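Of the protein chains in this complex, all but one are displayed in their positions.
The chains carry the letters A and B, assigned in the order they are written, with residues numbered from 1 in each.
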Amino acid sequence: MKLTKPSLFGVAVAVVVAVAIALLPLTMSDYHDSTGADVAVFFIAILALNIVTGYTGQISIGHGAFMAVGGYTTAILTHNHGWNDLATLPLAALVGFAFGVLVGLPALRFHGVYLALTTFAVALAVPQVAKNYPKFTGGTEGLALPTHSGVWLYRTTWIVAGIVFVLAWLLLRGRTGRAFRSVRDSEIAASSSGVTLSLYKTLAFGVSAAFAGVAGSLYVLVNNFVNPDVFGLTLSLYILIGAVVGGLGSLWGVLVGAAFVQLLPIGLTTTHISSSQSVPVIFGAVVIAVMALLPLGAANLLGTFLHFGSQMGQSSDVPLGTEGR
Amino acid sequence: MTRRLNGALALAVLVLAAVVVSAAFAASSATPGVTSKTITIGGTFPLTGPAALYGVIPKAEAAYFAYVNASGGVNHRQIVFKYYDDGYNPANTVPLTKKLVEQDHVFAVYGSLGTAPTLATRDYLNKAGVPQVLVATGDSYWGAQYKKYPWTIGFQPDYPGESRIYGQFIHNKVPQAKIGVLMQDDAYGQNYYNGLVAGLGADKSKIVDVEKYDATATDVTQQVVKLKAAGANVFALFALPTQTITALVVATKIGWQPTTFINNVSSSPLFMGLAQKSGANVQGDISATYVNDVWNNPNTATAKLYKSIIAKYDSGADPLDANVLYGVASAWTAVQALKAAGANPTRQSFMTALTNMNEVNPFLYPGIKMVTTPTERFPIDQQILEQYKGTAWQPFGHIFSKAR
Partner (left out) sequence: MATASLTQRGTAFRPTTSWIVPALIAVGCVFLVIGSLRSSLFAQQTISGLANGGIYASLAVALVLIYRATEVINFAQGALATFTTYVAWQLIDWGLTYWLAFVCTLGIAFVGGFLVQLVAIRPVERRGNQLTVVIASIGLLILVEGLVGWIWGNEIKFMPAPFPSHIYRVGGVSFSRQDIATIAISIASVVLLRLLFQFTKLGLAMRASAVRPDAARLVGIRVSWMLSLGWGLAAVLGAVAGMMAAASPSVLLQPSMMDGILIYAFAAAVLGGLESAAGAVIGALAIGVTLNLLGAYVSWVTPQLLLPAAFVLMLVVLLVKPSGLFGRTRVRRV
């Protein structure tokens, strides 16, 4: 998404959507508010993934792990040390950033498939480590946190989502964003133009993990509970699905993607089409269908429909191949 | 320019439509879950994922409710039972439970399965004054922490109580015991271990080796090999069904024949049969039970009723699966309490019924009584030991009371 110069139209639409999001809770039940809060959480997580995968082309199937790091930070501080839960968010972002850099550094050695599988490994390892220290993390029985009303959760998560979006926009509109995109498009060209690959790739991981950590904190607040199963592999896979279904590198895409992975499964689960066993079958089939029909994501479709011009729905050409290792 | 304006208008209209539509669904109800014709209860269960083998339980419960409905229902109301798949992930349990309460307007959250999922929703439900009843987990929290969480109550005997019986048995009847323990490396396993130690008393030192496994591990060969090498002649096997079957088969494979104690959750005749077919020698293995022995007494009224209910309303169920019988027993309890809650049940009257029980549940082992008081909130706390002979469990000895 070309975020450099916001067209008047783009801003107008953004304002309409923001207002709609702000007004929705007035007519929704508490349950729908919580669901909306979940969508906000995924919005942040998918936005985070976009930074590392859509912008610098580093595949990550491990964002659940970054969410876990942030989520557990919040849970431990709130449950064990009595912090106010919102106050833990900045710290969760910081811890996430540190962990992201920690992962990003060795990840410099890997590309494509190998990078993807490394992040896959991280996604699996983090919940196991959480299980290993039950005194802090509550182990499999987890930690219960104070509950909040649906409206509070909705407002808080969407306000944070808005802040994260603005921060991401500011980061990506300038030199950093250009550097990120040049890394994705051609590492060799970028490097020969003076872009320090290691700095920007690691930075991308760090920032992405920071945002994902915030998403994780909010996820824990929305569910008022944390345990390793909350951050399993499924979460990482769903974030990736959401990012690609939405369209890598697109704002509207992030919103669509978040709605898709959050609302569709739960919608299917509770609608009892034939039997609850059919839910994964339908969801899986829909994912495949979306990939076949809209390979560049919903954003591409929206872009052509609303004639945003050639900038929307940028070809998300993320190299998964084995070259450049 | 007009095209863009059109596009923006279309978007705005869509959004407004969504707002209006969602407003239409913001329904409200006077008495949650109770109408003149129906009473609605709901729960969350793992229907997919690694814990999906417990998915037979809600189906069995639904079968019993269907049977009750066919016989007129409870106080002339038909029971509507809604259950959703949470995949054993608390991040799913919480929104699904909220949905049950706020959208489906259930009278009570019934039978939800799993310790972590139940812990995740306990605060929310208690705050909202929604009964969280007959939860399908053997942790002691539900009965022990009722002062803080008065709307929550469990059902089955708790794990420490069960393993205490094994400990007592070893203490009394197995003089030269050298005990090897295989347990899950978390609170679930720790529960059993603590009970075992409590039951052993002075014989605690007879535990020669404790091996642990992670719930995600499929193979426990390494641990069983070590237990054999430690010289254990008693095997305390406190695991989930999958790892239990594996452990039994591996023990036989490496030529180890200890006196084996299997926890109730994993000793269903179905699992024992699977272990046997896979080559395990399970003769003489010991476990504990609290459900009716329909397998050895197929001609009792209870067994016939059970079979007919399952045949009619849950025909896909495996009759050897003790979890199916568990579901029916649990559902019976729910129906009894709904009846006792009166002609115009309220959530409070329902909880009062559940905390003042003195019932003989036909689907439980004869002699076991379900007794609760407002301060004694473990519906079932009696069990009887059983030993595996041939192809079935044979209960023996007396009923242990206050198995806690």
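What we mean here is this: a residue touches a chain if its C-beta (ideal position, glycine included) is under 8 Å from a C-beta of that chain, and two chains touch if they have at least 3 such contacts.
Bear in mind the structure is a predicted one, so any value in this text is a computation, not a measurement.
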Chains shown that the absent chain touches, full complex: A, B
Of B:K37, B:K277, B:K307 or B:K402, the residue in touch with the unshown chain: B:K277
Contact with the hidden chain (one of A:L23, A:A87, A:A121 or A:L170): A:A121
Subunit A, residues in touch with the chain not shown (by the definition above): 53, 59, 106, 109-110, 112-114, 116-118, 120-122, 124-125, 128-129, 131-132, 188, 237, 240-241, 244-245, 248, 275, 277-281, 283-288, 291-292, 295-296, 315-325
For subunit B, residues in touch with the removed chain: 47-50, 52-53, 55-56, 185, 212-214, 216-223, 225-226, 229, 241-242, 245-246, 249-250, 253-255, 270-271, 273-274, 277-279, 316, 318, 321
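Going forward, only the chains that are shown with their structure count from here on.
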In the complex with subunit A, residue positions of subunit B that touch it: 3-4, 7-8, 11-12, 15-16, 18-20, 22-23, 25-26, 47-48, 83-85, 87-92, 94-96, 98-99, 101-103, 115-116, 119-120, 122-124, 127, 185-188, 214-216
Subunit A - residues contacting subunit B, complex: 9, 12-13, 16-17, 20, 23-24, 27-32, 34-35, 38, 128, 131, 134, 139-142, 144, 146-147, 150, 219, 222-227, 229-230, 232, 234-235, 266, 269-270, 276-277, 279-280, 305-307
